[in-house]
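Below is a slice of the complex: some chains, not all, each in place.
Chains: A and B, in written order; residue numbering restarts at 1 for each.
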Amino acid sequence: MTDSTTNMRLKLPITCFILEIILIILFGVLVQYDHETDAREWHKQNHSDYENDFYYRYPSFQDVHVMIFIGFGFLMTFLQRYGFSSVGFNFLIAAFALQWATLMQGFFHGMHGGKIHIGVESMINADFCTGSVLISFGAVLGKTSPVQLLIMAMFEVTLFAVNEFILLSLLGTKDAGGSMTIHTFGAYFGLMVTRILYRPNLDKSKHRNSSVYHSDLFAMIGTIYLWMFWPSFNSAITAHGDDQHRTALNTYYSLAACTLSTYGMSALTAHDGKLDMVHIQNAALAGGVAAGTAGEMMLTPFGSMIVGFLAGIISVLGYKYLSPILEEKLKIQDTCGVHNLHGMPGILGAIVGAVTATVATTDVYGNGMEDVFPMIAGGKTASFQGGIQGISLAVTLGIALLGGLIVGFILKLPIFGQPPDTICFEDSIYWEVPGEEASHEDQMTAVRTEETEKLNS
Amino acid sequence: MTDSTTNMRLKLPITCFILEIILIILFGVLVQYDHETDAREWHKQNHSDYENDFYYRYPSFQDVHVMIFIGFGFLMTFLQRYGFSSVGFNFLIAAFALQWATLMQGFFHGMHGGKIHIGVESMINADFCTGSVLISFGAVLGKTSPVQLLIMAMFEVTLFAVNEFILLSLLGTKDAGGSMTIHTFGAYFGLMVTRILYRPNLDKSKHRNSSVYHSDLFAMIGTIYLWMFWPSFNSAITAHGDDQHRTALNTYYSLAACTLSTYGMSALTAHDGKLDMVHIQNAALAGGVAAGTAGEMMLTPFGSMIVGFLAGIISVLGYKYLSPILEEKLKIQDTCGVHNLHGMPGILGAIVGAVTATVATTDVYGNGMEDVFPMIAGGKTASFQGGIQGISLAVTLGIALLGGLIVGFILKLPIFGQPPDTICFEDSIYWEVPGEEASHEDQMTAVRTEETEKLNS
């Protein structure tokens, strides 16, 4: 493979322009304001402006938006020479994915009279779908070109929408915070893609596949924002009232408990008791993932904390012991360890959701049953709902793995400009990178110039 | 010019204290809580506490606030040795400008019985006006003392309020997100100021007028926050209900489309296809600027995406080809390229707004016309509104350029402590800067000390 293949001079502009022009045309043909966003429609009805859903969803939307662009973007800046790409490609593929997701999700569950209706709820859903793509990005981080990532996003968004449609619309699954639809799907899709894109000589880039002091601090910006806003994420599209309130509360306690078990496990598994930034940056978030399905249910703070506590333990153990095995035995090179942060905790969250659904009773939910479990309120048994939850996990895993397999082979086509094994995890392949060293010399010169100035003045 | 002129020992305290004491006195004489903020007034009326406008504006206000202090502040940290000043002077002049803007805007359109009434809406407006000053700051970044910046802010806020009054109150212009009042005004005012302050020997500081790896990452924090919260910015003071909702939606899609065209153009215009951080940090935001006027109108997502797409292209082309010409031919040294991010996209936004107004029909807006175009709802034609929008752009450009001319000459007075041409873009002129190099040696010493300790223990 020659260096020139990674040149993006034509590949990236062509991809960006074609994709965006297709998006614009499809939006022109298919997309309309919904009745809360359209001037005429909104004013046809008799209601206060304060009842517009904007006021009850938009603050949650903005928190989710921060998680997508700052949270995921900076979380991945931990690599020493890949900060531009981590934040920058995250930015690019998220900006594409949220547009494409609007169309795909709208096509499956937002059509009204042949048109896709959009508003703040579709914006949140589009950001959610984008989150799934960014999880997969974490698995292939440092080893893919921006064109590959855009292609991956295009297919993954489509498959995400299919899986989401099957779960939420056909099966009646509950998964407000996306333990299955977002985390499990994104993780196993990405893991399969990175398996197919296996690089036997990746160890030639291994000196760059690690952090430096400042890059770990930048990554903590991402971690903390994800951690803080996860209660908003899980509650963003639940039913209004007690449901949103309860989901935020459950997630808050799940994350707090997860943080303590993460710190404990990180020190315990280190040979000299020193905390490992990889664990803190990632495993402390597993409590949010694991509360994604059951968070809106009557899980109780007690239950949430147990879930978070277990998620932190599983996640640290995954980073410490499972990831090296996956890489050696299964040839899965998972840069960010998404299996430990999104994969296993996502499955845990799905199971917790199935169990919590199975034990739901009218005694506990009262008239609130309708909002949380409309199928149970409509006459189905709680066990049926629990069964549906379990089947949904299997469906999600199936579509993710099969989709990742196919998309992985598409991305293998030698036309998308992927970097050679020797120059992975390196910004300078795709970015103009300013010279850090040279500028230090300049600074010294500057200081000397100043001193001379001062002497002369 | 001797070095001692840049000494801020007395200049800065005198300026800060005099300005703040004047502000406090004027606030004491002129400013009152409005009827939503005042304990007695609010409780005189018969309404629920939940109807207080606080709940329908404050989340937007906080997003705008983040854009002003984190967004603008960190966006300008891209310079290698000017991070303290970028964030720190941004902080100082914004804290001053928002107070002064409260008075100036209140004087022009917030007086009730001789008193200026304030609440969350005036806070948003004050932050908006501050944004305009920070845009101008971008044009002169690295070449001005904090005293100059405070003086500039004082005059600019005043002229901003005059222009805003002419547009919004006298002419009946629509400009909720400020394509004209904020971006066009701030950009051309700043460009004229930097033209007047032209430094023929600025190339002596050119080694410092560039980024390093970490400074570009800090700048991305600013970029991403501006990008994420721009929907809140454009919708912060539109009418409640569908208007705020629609504005946020339009801006969201405009920015997403802009991001794709920015990445495409950045790779296309580079000789080796490598992305340029300057473009990503700035041009990807042009879609928000360009949706500032028409965002609240029935622009449709389709229209918004076209606008954003064009804004990104124009902005990258500006950075690549126009800025060097402006500097060489017109002697405009525009450090942050505000012409490309705020100037041209602001004009584009004004034109889009004029066109969108011109085609407004009752068929499309229904009873929502009153909120968006009260003049059309009151009997004027849509073309008339369109004409007003066009005139407003001309008025804004006129006041900005003339104002910048006068203020530029005031700032040229050799008493405000501006840095010499040889030491521009340098924090150590105005800040105690810790020694990076020395501390590395300290660290090595520390490590050796530790090792010795361990051996001895």
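Following the convention adopted for this analysis, a residue touches a chain if its C-beta (ideal position, glycine included) is under 8 Å from a C-beta of that chain, and two chains touch if they have at least 3 such contacts.
On a predicted model such as this, the values are computed, not experimentally measured, just so you know.
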Given 2 visible subunits, total identical subunits the whole complex contains: 3
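By definition in this document, only the chains that are shown with their structure count from here on.
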Chain A-chain B separation of Cα centroids, rounded to whole Å: 31
Touch list for chain B against partner chain A, complex: 2-4, 51, 55-56, 59, 63, 80-81, 207-208, 210-214, 216-217, 220-221, 224-225, 227-229, 232, 239-246, 248-249, 252-253, 255-257, 259-261, 263-265, 267-268, 270-277, 280, 284, 298, 300-302, 305-306, 309, 363-369, 371-372, 420, 422-423, 426, 428, 437
Partner chain B, residues of chain A touching it in the complex: 7-17, 19-20, 23-24, 27-28, 31-33, 36-44, 49-50, 52-55, 58-59, 62, 65-66, 69-70, 73-74, 77, 83-84, 87-88, 91-92, 95-96, 98-99, 118-120, 123, 146, 214, 218, 221, 428, 430-436, 439-440, 442-443, 445-447, 449-450, 453-454, 457
